[in-house]
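As you look at this complex, bear in mind that one protein chain is not there, while each of the others sits in place.
Here is chain A:
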Amino acid sequence: MKAVSILRPALAALLAATAGLSAAAGEDYDAQVREMMQSSFKENGIASKYRQLQLDFQKTCSALVPPSAEAMRQIEAEQMQTVRWPADGKFFGDWKEGEKIAQSGRGLTWTDKAGESNGGGCYNCHQLAPQELSFGTIGPSLHRYGKLRGSDEGMVKYTWGKLWNAKAYNACSQMPRMGDAHILSEAQIKHVMAYLFDPASPVNQ
């Protein structure tokens, strides 16, 4: 009994020390990983070492513990500032061009060349036109996108913004920032918009 009461404070002290240690080690690991993500990589073609550095939101969204609701809101507000609306006020291009962009997953790897136009990679993660059976499932189905959602101004602007920078609406979205990260051009995004909304587009059949 006596031994226990003597041990108790010692145990408490030990636990406190261990907790302190593991917290310190956790921070240390993060620093070591940042260093490792530099030192373990080399530039190859268009894939420069800058790609190993993290933007603030990328860092926040990489944490093993998901960010707080407040941190998410802050990221979303910041990312919303990056959305560039179409210079001529026209949101739609040609859905046939949009289909090609949705089908192509090419671009930005170290085996791609600078200056080539990138694909949108839409089918890698989304279902779109029903006749295309080779579609991924990381993102939701977009079959009948325009038909189901309508095409009022709010929906059109939301979709444009989502394509330009998905992080403006969901801080840690898996979807790339097509416009903000210069994956697609403004003209290409217009074509993808038409592919999603045009009543003649196979997406809406």
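Just so it is clear, a residue touches a chain if its C-beta (ideal position, glycine included) is under 8 Å from a C-beta of that chain, and two chains touch if they have at least 3 such contacts; residues count from 1.
Going forward, contacts and distances are computed from a predicted model.
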Worksheet item: The chain that is not shown, which UniProt protein name from "FAD-binding protein", "Putative sugar transporter", "SoxAX cytochrome complex subunit A" or "Formate dehydrogenase subunit gamma" does it carry?
Response: "SoxAX cytochrome complex subunit A"
Discussion item. Touching the hidden chain in the complete assembly: which of A:Q58, A:S117 or A:S141 does that?
Written reply: A:Q58
Worksheet item: List the chain A residues touching the unshown chain?
Response: 25, 29-30, 32-33, 36-37, 39-44, 47-49, 51-55, 58-59, 61-64, 108-111, 123-125, 133-138, 167, 174, 176-177, 181-183
